[in-house]
Structure formats: structure tokens, C-alpha cells
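Note that one protein chain of the assembly has been removed; the remaining protein chains are unaltered in position.
Up next, chain A:
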Amino acid sequence: MTMHDDWKRELEQLHLTEIQKERMIVHVKSGKKKKKSYVGVVLPAFIVLALFSILLAVQPSKMVQQTASPIETAKEAGSVEEIIWLTLTLILMMSAYSLAVASLLKVKRWQNSAFVHRLIGFLKSYRIIWMIISLLGIGFAIVMIASSLKSSSAFLQSLFVIFLFANTSFIQILLTKNEQRAHCPHCEAELTNKEMLKKSFMIYDAKCNICKKKMYFDRKKNQSTYLIQTLGMPFCLLMPSVDIPFYVMGVYFILYIAFTFGYLLPYTVRFSTQSEEQQPPLW
């Protein structure tokens, strides 16, 4: 068997399904050339325009009386701090968008999901346009809302914290992109979130609910993955030093705990058949 025979066999694995062929026959016989869909471009543009019109309608007198540019409005109000928060928020937003796309493409355990496939296809169809329009649209909305609110600084800080949370979450997801859900080392049964939560509090007496055999935390494996769980913690500690209000910090902390225990935990914990004494030393 030569290499090109192997290649031919590999290519044979790729084939059109009967449904695809039938669809093709129907399309060819219909005699109508498939029109390109511009919905992906027109619809977001329309939404952004509509949003813009609504914002104008909400604060017409303020917009006319003050200078045209919202940035200048903010400057005039003496809010240099707001501009800094705004810039940082926009940077975090762009970064969160890129990380979200990368996560959709890279996380292995998501690749079997039909929804994720549809989402990837949707994003890929006109993704540069989507990216530009969504960034411009959201950025513009942030500026408009921030300049029209009295407590714009707190609003921007909240947005900053939400995007910071989004960034750390997507980084954590990307770091666990190849991980499978935690499972029993004896019967391979996957653990539910509720079971994981229980077992994380009784690390020396964990039993599989299916086969009832004892399982132990894999010390070596877990040491590296625990670091992923704590990735968002430094930001939480740094927040008071950059004058972020306590309640905004609280929101971040709640989101962080909910994400870590509600989603991330099963992908960062591994169980072993050996007890801690039997496991090899870490060094």
C-alpha cells in the first residue's frame, strides 16, 4: 500500500451525505441562483442606527445645548477619570470579543454542540463586519449613556468590571480547552455540578455515587488546575486600590464565585484511584 493510496482512502472518508445531494438536486433543478444573504450586515447596521436614534430622542436638549462630541462633553464636565475608564472598558471589551471567538473555536468539549457550530458559522459568515459594527455600536452606546448619566463614572466602572470578568472567564475556559469533565476513575461516570460541589468539601471521603468506590483527588494534576481557578482572585484584591466602589467589587466577586463553582470546577478537578499516601511526591 503506497502513500497516495492511503491519501485516497483518507479522502474517501470525506463525502457528501444523501441529504446534501438531494438538496443539491433540488437547487439545481429549481434553476434559481442562490442569492447572497445580506441580513448579517443589514440587520446589525439597522439595530445600531435605531439605537442611535433612540439615544438622540432620549436626550435631545442636552445634545443640542452641549458640544457635539460626547467625549468633549465628558471633558467639559471635568471627567478625565471617566475617559480613562471608558478607554479601559473598550479595550477590555475588544479583548473579551476576541477571547470569546477563540474559545468557541478552540474548546474541544464544545465542538460536539450543534449550537456552537451554528454560532461559529454565524460569526464566521461576515465576522469582520460583525466585529466592527458590534464594537462601534457598543462603544458608541457606552459613550452616549455615560455622558448622559450623572453617575457615569460608577456606570463605566461596573462595565469595566463586567468585561474584566468576561476576560478572565474566557482565559480560564481557554486554559481548560482540552479538559474533559471530572469523572470517576473506576466506572468513568461523569460527576454532576452538585456532586462536584459536595465532593470539593469532603476531599478525604469522596465516593462515586454510581459504583460506590472510593476516589481520591489527584494531587499532581489538581495542583496545576487549581491555579486556573484562582486566576480572577488577584483582580478582586487589586480593586480597592483603584477606587472601585465596594458594591461593584461585590458584583465581580459574586460573578467570579458563581462561574468558578457553577461551571469551571468539574473541568479543573481530577480523581485518582490512589490515596494521597500512595501517590508519588510532587517533586
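Methods note: contacts are C-beta pairs under 8 Å (C-beta built on N, C-alpha and C of every residue); 3 or more make two chains touch, one makes a residue touch a chain; residues count from 1.
Basically, contacts and distances are computed from a predicted model.
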Should one name the undisplayed chain from "Molybdate ABC transporter substrate-binding protein", "Glutathione transport system permease protein GsiC", "GDP-mannose 4,6-dehydratase" or "RNA polymerase sigma-70 factor" using UniProt, the answer is "RNA polymerase sigma-70 factor"
Who touches the missing chain here, A:Q20, A:T87, A:T192 or A:T230?
A:Q20
Given A:L88, A:A102, A:L197 or A:C211, the correct residue touching the omitted chain is A:A102
Which parts of chain A face the unshown chain closely enough to count as touching?
2-4, 6-16, 20-21, 24-25, 27-29, 31, 33-34, 98, 101-102, 105-106, 111, 117, 120-121, 124, 126-128, 131
